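Here the complex is missing a single protein chain, while all its other protein chains stay put.
Up next, subunit A:
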Amino acid sequence: MTPPAPVALIDYGSGNLHSAGKALERAAREGGSGKAVLVTADPDVVRRADRIVLPGVGAYADCRRGLDAVPGMVEALTEAVMERGRPFLGICVGLQLMATRGLEHGDTAGLGWIDGEVVKIEPADPTLKIPHMGWNSLDVARPHPLLAGIPTGEGGLDAYFVHSYHLNAARAGDVIATTSYGGAVTAMVGRDNLAGTQFHPEKSQRLGLALLANFLKWAP
């Protein structure tokens, strides 16, 4: 019997893979999917993976450069996700990289999977602090399998955010959830086999572990 194909957590030199890896392993254990989590910088592993997680911490342009610096990675990602429809989860800047482009410190091309630009959060109330840092509620725009069974909204579970930019999606239908911070801030996007969270599921305690477990059994 072949073991379940692994979950590829892409290592491209952008930040904290330890937490994301451990949270996925934990979600795999608790969710009963039994999937192995592989932290990898190998495009061949990504190509063969059952599903893919792209984390990302730091500045947009740095993350894009980091991804480009791994030979064959963008091609492998595009093949697995866009051609073969493997479930994909982008976290924080990993979500933002799905956009057409990012406008943090200049103009940087994204992967172009979700139409829209990554722009600075500009709260209507200028006394609101940037970065948007801490726990905030999710306002769900449309139900999504990744949020199945998770209480959201006011009185529900909160998610942990740390960011100054967000994806301003061109198509409202690509936005799964927003959060309220001097106006609506994009919290979660998705279409078909693509999903992304601006918040950090690996740091969002119960909400995050439940979302990751949902991702591991997601069959888009």
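We take it that a residue touches a chain if its C-beta (ideal position, glycine included) is under 8 Å from a C-beta of that chain, and two chains touch if they have at least 3 such contacts; residues count from 1.
Please note the rule applied: contacts and distances are computed from a predicted model.
Enquirer: Identify the UniProt protein name of the omitted chain, choosing among "Imidazole glycerol phosphate synthase subunit HisF", "FeS cluster assembly protein SufB", "Putative phosphonate transport system ATP-binding protein" or "NADH-quinone oxidoreductase subunit C".
Expert: So, among "Imidazole glycerol phosphate synthase subunit HisF", "FeS cluster assembly protein SufB", "Putative phosphonate transport system ATP-binding protein" or "NADH-quinone oxidoreductase subunit C", the name matching the hidden chain's UniProt entry is "Imidazole glycerol phosphate synthase subunit HisF".
Enquirer: With respect to the chain omitted from the figure, which of A:Ser33, A:Gln96, A:Thr179 or A:Thr197 is a touching residue?
Expert: Considering all chains, including the one not shown, the answer is A:Thr179.
Enquirer: Given that one chain is not shown, which residue among A:Thr78, A:Thr100, A:Asn168 or A:Gln205 touches it?
Expert: Of these options, the touching residue for the absent chain is A:Gln205.
Enquirer: Write the list of subunit A residues that the hidden chain touches.
Expert: So the residues of subunit A touching the missing chain come out as 15-19, 22-23, 26, 57-59, 62, 123-125, 127-137, 154-155, 157-158, 160, 162-164, 179-183, 200, 202-209.
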